[in-house]
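Handing you a structure now.
All protein chains but one are shown at their positions in the complex.
We just call them A, B and C in the order they show up, numbering each chain from 1.
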C-alpha cells in the first residue's frame, strides 16, 4: 500500500503511520520529497485497509497497489482458460454463439427455436425459465416447467443449455435438471450469497456484468465464485447504464480487450440486451467478434412478433443464420474460427 | 399507451396497429396530423407491452402513460404514510435519526454505541451483522452472533434495531431474533426473490436505492414488496454512481422531493455511505433534512479508529450529538421537529 | 406534441390546454381514456415548447414527437451523403483512415509521420496545432507555426489535413492555410458560436461528440452547422464519459448504427482517444469497422516515446500498417473496401 502524507504533515504524524504499519506486521519505506512524503507499506496487502490510514491525521490518501483478485487474474494463470461445456470449448480458437429466445414459452416455440439454433450453425442454446422483471405484475417465467420444456427441446439436438438462476433455493433444481451452464444475471452480479453457492457446484457459470459495475467489481464477483472452488467462469458483457437514452444500454466494447488482459477466463458478449432492438444486433455482434470476444449470446425467436418478453430484440432464425456468415469472415480476420 | 407512427407510415401499417389494440381488448383513438399519426390505446395498460408495438412496421415508438406502480403511488393514497416502528413514528412531523456502527464487532462496542445513540437523542439504532463486501476475502460480518450482540445492546435502551438482510434463507432467523426493521441493501434492490419474501412478513422494510437505479425502478422494487402484502416500506437514498471520482457516490438530494410527490411512503437518507467520509456527513445530513427527508441513517462508532469496516465514514458520538443540534434548527425551519 | 393530462384533471384544465394550443395556431385532438386524457397538438411543432404546457395546472407532461433536427436527418435525405475531401470520398463504400500524431511538434516529426501515413495506406492526415488541455500549464500546441509545419509535411504526399479549431478568431487563419477538414473537438461540441461560424465556410467539418452528449444533442449541434449552409459534416464518435475508471472513456459502438439510421452524414470513430492506450486501439478500430463506421481517426507517431502529449495512445507506423491489413479483411466482411 502507498500512503501519501498531506503537504506539511508533521514528523509525529508520519511516525504514527509508521507505527501502525509495523503494528500490522508490515515493513515501511519512507520517501521524503521536497513537497510530499510518501510511505510504502510492504507485506500482504489484503490484510491492510486504506481506510485505516486515511482517517489518520496528516494522511492525504492511501491506496492498494496489489490487485484484490487472485484466482481469476491472468497474473496467476498467463494462458487463457478454455471452459469445457459438454464437450464444446469456450475460450479457445473457436468462437461460440449461444442462441435462443429470451423466455421459454411453449414446447413448440422451444422446438422451433432449437431447430433454428442448429440451422444457423450455433452449438449452444439459451432460454429463460425464471425471469427477473422490473415489475411484479409482468410475466415471471414458466419456472421449473420451463426448464423441462427447454431440456426436452435442446437434448433432441444435443445442445447444451444456458439458463438464469436467480434464487439460491433453486440451485438444487438446476442441478437435478442438469442445466449445463448457470447464468447469473446483471442484477445479481453482487448477490454475494448466490455467488458463493454457485462457487460450490461443478457447473460452468456465465457471470453477466452488473448494470453499472466496474471492471474491478466484476472481477471481484468472479473471485467470489472462484474462491468456492468453481473456476469455470465466463464473463458476459451486456451493456452498461449511461446518460444516453437513445438505446437501452451502451455496449462496452472496450471491456473485451481489457478483461482479456486482466483475466485468463473467457469473455462473451450479449448484443441483444445491450441495444434492445433487433436491428442493432448485427452491428454489435460483429463489433464484439472484431474486438476479440470468445463468444456471443444472441436472442433468437422462431416468431418474434409473438414473443412474451423483450420481443423486439430477438432475431428471426433466418437473420441469425445470415449474421453467422458475416461473423465467420470477421472471426477469420482476427485469427479465430466460428 | 401512445403509439407514434413513423413519418410516412402507410394506411395498412396504421390498421395493423389498430387491429392489435383491439385484439388485446382495448379501444383505439387515431389522431392524424400533418406530419404524424398518433394512436392512443385506451384500457388497462399493464396488459400491453410497448415492445409488441415497437417491432411492428411503421411504428416509431410506443410508451406507457399510466405508471406501472400502484400500491406505493401517492395517486392511490394521497396522504403520507407513517410507519410505526415499535411505537416510533417514521414519516410524520417528527424526523427520525437512525444511528450506529457499520458493523457489529463486539458486545462492548455495541454497548458503547447504544449509549452514544441515546445520548445524541436518536431513537433507533443500526448495525450490520451480515455485510455485503465487494471482496470475498474481506470481513463478512459476525452473522447470527452479531444479531444477538446487537439486540442485547439495543434492548437495554429500548432502541428498535435496523439491520441488513442479504440472503432469503436468513429471513426466519431475522424474525426469531425480532429484528425491528429489515434493511434491503443497494446491491439487492432488484433481488426480486428477496423482495417477494420480505413482502410476506409483517416487519417494516428499509429499501435502499440501487447504485444506479432510476426513481422508477426503485418504486417498482417497492411495489414488489407491497404486492406481497407488506406496505410498511421506507425508501432510503444513499448516493448514486456517477463519473465523479472525488467522492464515493453522489447523494441525490433531488430524489427526496420527487419521491415525496410520487409515493406516500417515507423517504430517509444515508449521508454516511453517500460521501464515504465522516467530514462530509454533517453537510449532507443537513441538506437532506432541509430538502424534506423524513429521517436519516447515520454511521456512528464509539471509536472510529478501531472500526472493522468503513472506518473513515463514521462520526464519533460527540460529533453526532453536535450534528443533532444543528439538524434540530433546520427541521424547525422546514416545519418539522427532531 | 402530445400532452398527457394528470389523473383526475378537470374539464377546465383540459379546456385551458386546448385554448393554448389554438392560440398558438395549432389544432387539438383530445382522447379521453378511462384513466387519462391525452391531447395532441397538430401543426408545426418547432413553434411549441413542451414547457409552456408542463407548467399548466393538470398537465402531467408534454413531449415533442417530431424530431428537432431536419437538414441532417435521414428523413429528408434517404441516401447517404459522401463528403468529398480534396477528391477523397468519405461516406461511401470505401472506408477512410485518418492517421497522424496528436500534436504537431517538429518538421522532422511531421515528415516522418506523413511517410508513415502513406506507407500504411491511409489517405488523410491528422495533427493538432492548437491543443485543448485541461491544465493551463500544459503544452498548448505550436499554433500557426504548427499549421505551417503540418501543411509542408502533408502536401509533399498530397495528403489532405485535418486539424482542430478551438477559437472562432482563428477561422480566417485556417482558411488562409488551406486546412482541408476543420475538426471541432469534444469540448466545443456545444460552443454554438463556433458552430455557427464553421457553418458559414465551405470546408468539411468533423464534429466530435461531446464527452457526455446525447445522440440527439449531437445531431442538433450538426444542425447548427448545417443551418449556416455548410452540409459537409462528419460525425466522430470518440468515447463517452461513464463511471468506469479502468479506461479513459467508453467507446460507444452502438452510436454507429444508430447515427447511420438517423442521419445521412458519414460517421467515423476515434479509437485512440476513447481507450487512451495504444494497446487498446486495434480491438476498438476493428470493432468500429465491423459495426459500420465510414472511417477512423487514429493516432500514430513516428516515435511515441518522445511524443509531447497523449504519448501512450499513439501507434507506431509499423503497428498502423499491420492494423490496416486486419481492417481490410473486416471491411470486406461488411461489404466495404479499405
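Keep this in mind: a contact is a pair of C-beta atoms (placed from the backbone, for glycine too) under 8 Å apart; a residue touches a chain by one contact, two chains touch by 3 or more.
What you are looking at is a predicted structure, and each value in this text was computed from that prediction instead of being measured.
Asks: Counting contacts across the entire complex, name the shown chains the missing chain touches.
Replies: Per the contact definition above, the missing chain touches A, B, C.
Asks: From the list B:252, B:270, B:294 or B:319, which touches the chain that is not on show?
Replies: Final answer for the missing-chain contact: B:252.
Asks: Pick from B:165, B:288 or B:307: which residue touches the chain that isn't shown?
Replies: Missing-chain contact among the listed residues: B:288.
Asks: Have a look at C:19, C:145, C:312 or C:325 and name the one touching the chain we're not showing.
Replies: C:312
Asks: Just the residue numbers, please: which parts of chain C touch the chain that's not shown?
Replies: Residues 46, 49, 51-52, 54-56, 68-69, 132-137, 166-169, 187-188, 190-193, 196, 211-212, 217, 220, 223-224, 227, 241, 278, 304-305, 309-312 of chain C touch the chain that is not shown.
Asks: Tell me where the left-out chain touches chain B, residue by residue.
Replies: That gives, for chain B, the contact residues 212, 214-216, 240, 242-247, 250-254, 256-258, 261, 274-275, 279-280, 283-284, 286-292, 326, 329-330, 332-334.
Asks: By the contact criterion defined above, which parts of chain A meet the unshown chain? Give residue numbers in ascending order.
Replies: Answer for chain A: residues 2, 4, 7, 29, 31, 33-36, 38, 40, 42-43, 45, 60, 65-66, 75, 212, 241-243, 245 touch the chain left out.
In the analysis below, only the chains that are shown with their structure count from here on.
Asks: Please tell me whether the contact surfaces of chain A and chain B are same or different in residue numbering, using the over-half criterion.
Replies: same
Asks: Just grab the chain with the largest centre-to-centre distance to chain B, centres being mean Cα coordinates.
Replies: Measuring from the centre of chain B, the most distant chain centre belongs to C.
Asks: Go ahead and note the Å separation of the Cα centroids belonging to chain A and chain C.
Replies: Centre separation, chain A to chain C: 31 Å.
Asks: Taking the mean of the C-alpha atoms as each chain's centre, how many Å separate chain B from chain C?
Replies: Taking the mean C-alpha position of each chain, the two centres sit 39 Å apart.
Asks: Would you pick out the residues of chain C that each touch at least 2 other chains?
Replies: Counting only residues that touch two or more other chains, chain C contributes 212, 242-243, 245.
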